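Presented below is the structure to which this report refers.
For this depiction, one protein chain was excluded, whereas all remaining protein chains were kept in their positions.
Residue numbering begins at 1 within each chain, and the chains themselves are lettered A, B and C in the order written.
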């Protein structure tokens, strides 16, 4: 009933438990992973998730009736930040992309049968999933209206054709949520986008015609199942594969996007916080030119800028989380928050690397791995440019979400 | 009891009333002032404050028993933002610096007699005041421990000697709150600062030996009474002039500083919001190269960055206000917020000028005046460098206020 | 015949002479001006120019046969930087805008009669001039194709109608170079700009129908004759008023623009250098927190960034000056240089203010005046956005001027 930043005692308790779990269980696993393969496999995922379940910190974003902790976005803003303190934390707690966003979407849109078949095993961590929307040029990238993958109506079903790209977690996923055009123009190549309609389909990975072409090599490496290129070649699915209603694909994408954007911010903010803590520790110990690094003004400036960026990101995230928790769309708030946080997180990790010098770029600290992981966040979930474009247009239309 | 950004209905109502008052009464007065003298005089102040009283928006920060609206800092964060939409709004509502901070300080520290003599007429808007702490080099600037003004004990009183500088509102003020050394070293020139003790004195402006030497010409011009240089030359005051306890000057300065810093942020954020609105209006109407300005990507980028800076500043301010409202010192939060907001406000007004082009630097819009007014905020109330220094040191000591 | 940054001995000698003249004659005059009216009047201009002539530093950009020093742009890059060390230096040396650019234009385009009547007295400093191109919205601003002022053909002459805005130096100028449309569409209001043709006219200030409406109040104040709004209302001129050929106005504007842009950079760079020197001096003397300011890392960072910005601006200016001296258009180089330098100069002066703290924003140093003077440079001579637009388009067309 008034501006309040108080955290409920149970949430504080859960935060402490999560922090302790990340410290004692997840960070050691991260260290081992970074010395080794660089990416977590499903075996590691299962091990960590089992431990999280035992620690009572499993599935913070999942509704209680599906076995999760049922936190709203404000609660998630606290817990996912703790999880994000390690690259593996979100995976361990089962609140990592893309499963976390997919569970949210299915919870809101799936029918009872789809819920049983797809959502329940996903929520339990028995399987993984992927979200297949992005396409290679000239298909759907920043501009979803360039969607080229098409679903053609057949008797009692659909045939999907197209190519998807940078589909996170695809390798090993039990199923994909595939976005495809279902308007009249879908049968013709290179539709203009006007009058475009899209639909989401639930496609099990073993459906004939659904094929993982390759892992797209990427600057970041931390997602289980990689970023894959997928070919849909005469891929037939039944009517029961339609997620929600035909033609509502873009609307459902919006349902998923705003909160998924925020949970990304929460997780990466935690990682940035970790990077900052490493820089603080180093600056407090390492000496140069007769001083502790932390006594040198230019180092202090970077540490202070990190504190400022952390505080501003967190305050924006919490306000946006509250907005969505009120049932409002939060499009403007989540765009503002995502743009700021993605850039702030990049700055923070970059400064942490700089403060730590040669150690910062070495593999002896996880900072250079963090640097690689966070860079793409300025591009996915809407590049900063696209968000700025929509923020400006909204402001010009007089909505001016931020002006009060 | 949980993260909440809801505003109470009465606060929303007061905000609307304030906004309407600023729009209909204050902005026209601002326009006239900017065409004319550039600074508000006391006659204008009285006229505006009378109107504010009639509109029920007078003295939002003043306790109700002193005739004000008695808002806490969270409430102030909403109302002072509206007041700040015009350069003259805070003056009109009687929540401008330095009186606003002085009232807060007197409310907390003054004894009953001082309350009657100094606080009551000040709270009523009958008189103005000033806060005389800053000194010309080599005295107290960013580093208060260089305080050179000294108070020497006499029978039943004190003699003050020294020079103050950039004392806002001094010309026309009924009294000054003067900070002076009262330690043993106060009698010697150029004390080292070690073992320094300072005391605050309430000095009526007509006290012999208290003299306004000159108005220091300054980039900003919007404060009634200017920024003055003051000479204290054998200025005798009684024991009743001591504000609070002898030797507690630095502690009281802290009492004043954190909230005063925040209310500055609130007011300037309102001005930045106005600058942004002017840029939005211009971009929506002016055409160049065959487009509305607002359709050009580089203009959109500036407008979006303004939205982001406004949102982040506001979220930080509200969190810091809440922190102080909880009775916590909020030193870290107010430093973080002040540093970010002072720089953000500068960026916002600068971008607004740039978007408006030649019109932006002309006097046909108030933007160039706003640019001048906000620049010094990166220096007063602690320069950004000093805040970053203390933010970093606090983080290094492990307090890490921002890290959660 | 190879990359060389050597300055000829005569140029070094002239530089030293100029520096000495600025130090001993011009800076004292600047100080007096800033304490007083804020802008130089013609009496001051004449006094200073007389002194410059005596010191042998008058008119560095003017050809020798017109009484100047006849420097090429590389030479100017050295001397105008010295002149610019004071706000009044360019005026004193008679290399200030807009006269400097107008002399260049007349030298290249004027016929013999115009040369005698307009260029000679201008080159001698007997009169001032202005360049009337910019118009208030919706006329020609960043986008010259929105030119609305029209010249209608009559028997033996032209009638000019329109409104000009932000015309620097207009008040007191003996004549204006007026840009007006002369295509068929010129008679109709609000032409589309397609098929637009423009012509330059030499209009004595006492021509009937030529009227200075007002001084446009502006953030900057340092130009003699202010920034004026001008009305052309049935203003009749003869055919001999046409500068160069009818219809070549935009081409001539280009002739003037690239070098005029560079000389602006040179002058403002000098001023930025002065600001930096003031910050260095202050940082070397003022103490805070037990150190000289100059020993504090965050201050050092600002000083170092100033050195870097000065060096990069200067190197870009010299390369662009050389390019133009080779007879090449230098459009790309001058756009790159202008964009970088205008922003660098702003940053440098801003940092100097910040380093000097309260003194920096006070009138006790000229820094706050400098801050006001340099801000508009990011807007005039092409706003940064317009330059970036043309730089990017040129790069995309494969010219890629900067890539080697």
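One rule holds in what follows: contacts are C-beta pairs under 8 Å (C-beta built on N, C-alpha and C of every residue); 3 or more make two chains touch, one makes a residue touch a chain.
For clarity, every value in this text was computed on a predicted model and none was experimentally measured.
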Considering the complete assembly, the absent chain touches shown chains A, B, C
Hey, which subunit A residues sit against the chain that's not shown? 134, 137-138, 141-143, 145-146, 165-166, 216-220, 227, 285-290, 296, 298-299, 353-354, 357-364, 368, 371-372, 375-376, 378-380, 383-385, 388-389
Touching residues on subunit C - with respect to the absent chain: 1-8, 11, 74, 77, 81, 273, 276-277, 280, 283-284, 294, 297, 299-301, 303-308, 310-312, 314-316, 318-319, 321-323, 332-333, 336-337, 339-340, 385, 387-389, 391-393, 395-396, 400-404
Touch rule applied to subunit B and the missing chain gives residues 296-301
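Following the convention adopted for this analysis, only the chains that are shown with their structure count from here on.
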Could you say which chain's mean Cα position falls nearest to the mean Cα position of the entire protein shown? B
Euclidean distance of C-alpha centroids - subunit A vs subunit C, Å: 51
Centroid distance [mean C-alpha coordinates] between subunit C and subunit B, Å: 38
Hey, how far is the Cα centre of subunit A from the one of subunit B, in Å? 41
What are the residues of subunit B that contact at least two other chains? 299, 385, 388-389
